[in-house]
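All protein chains but one are shown in place.
Here is chain A:
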Amino acid sequence: MKPIYLAIITLLCAVIAFAAPASAAPADITVVSSSLDPPVLMKGDTGTLTVVLQNNGAVPVAIRNARLYGSGVVPLSDPYPSVGELGAGNSKTFTFTVRADGGEGTFYPTFVLDFRDGAGSLRYPVPVQVEDTPLSASVIEKPDAFSASRTADITVRVGNPRPNAASGVQVVPQGTGFSVTPTGGFIGALAPDASGTVTFNLTPTAETDVTFQVVWRNGINTHTADLVLPVAFGEDKKQADPVITNVEVTPIAGGYRIVGDVMNAGLESARSVLVTPGAPATPIDPFRVYVVGTLDSDDISSFEVTFTTDGTVEEIPVVVEYRDDDGNRYTSTRMVGLGGTMAAPLEEREDGGFPVVGIVIVALVALGIAGAIYYSWKRT
């Protein structure tokens, strides 16, 4: 053979060697990573599954399509119908939207990669965890008893028992028959096994159920969990308890006078304490109402009220009005006997008990007598 032919053949072989595609090499294609957002799904959650391929070979690999299938966790997005070649040393990311349609557990939807030229396919099961455990909420602080219109501090703690973080956590009180401040509490992100607290100022106006709804997001999925707090009115063990003692009833002109002591036997202060005679008694001057003011725990104060009755009443209520620190008004009543038939009150005068005519007469008499005396000495 002539040398020229040998050179042509050699060159041709070299061109063929460089120009012809390499033969299919699926073994060089590997799944280097897969991830799910959120990392753990809840039932019905939608997530994003990402699979990353890498060509570890020295030649490109032709890929026909890529798809995902499985049960329990199903793909919602379309498969990749035409992928093309994956160059040597390159990587490619495939993203699928999936939904957890099954129950709890770990599911393995299969990522399938079909190669061209009948080079077979790659199957890679991707583990997806589905756990339906919700965030837990609990009331960690509340009063012993609720009272109408009395503001109570309610503290709610939200914990995250899930294996993945929850985001956008907030607590929203819901229901009727109360007012609350703030109207919602924001905690934010909660890492696994972490917790956050929110305090509400709750003022019930009636017995009701207050639902604290915990709202959070798992990826793009919003979830809620309810915590119901029954609000039943009862006696606050610490509340102020004004007690009237040492009562003495004395008939006076036009009515009666009651003097006594009022003591706060409760554990909290009683503010703006007023003592008044209640119906059927009619308060009269000078002590229609007695303002005691603030009575701290174990404090005692004397009081005095004056009133009149229609003459047939044998006992009247003495009413103690007071407020708590929140300004809510309370009343406490103590019946006080008037001594049966022993009292002898005078009827209240039409001028309200103030003898104006009498004052005028005194003034006139004083003037007249002073004039007479002055005149008598002047005549001397």
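Criterion: a contact is a pair of C-beta atoms (placed from the backbone, for glycine too) under 8 Å apart; a residue touches a chain by one contact, two chains touch by 3 or more; residues count from 1.
What we mean here is this: contacts and distances are computed from a predicted model.
Trainee: When one chain of this assembly is omitted, its UniProt record names it as which of these: "4Fe-4S dicluster domain-containing protein", "Cytochrome D ubiquinol oxidase subunit I", "F420H(2):quinone oxidoreductase" or "YIP1 family protein"?
Mentor: "YIP1 family protein"
Trainee: Looking at A:Ala58, A:Leu267, A:Val291 or A:Val362, which residue reaches the missing chain?
Mentor: A:Val362
Trainee: Determine and list the chain A residues touching the chain excluded from the picture.
Mentor: 250-254, 311, 339, 341-349, 353-355, 358-359, 361-362, 365-366, 369, 372-373, 375-376, 379-380
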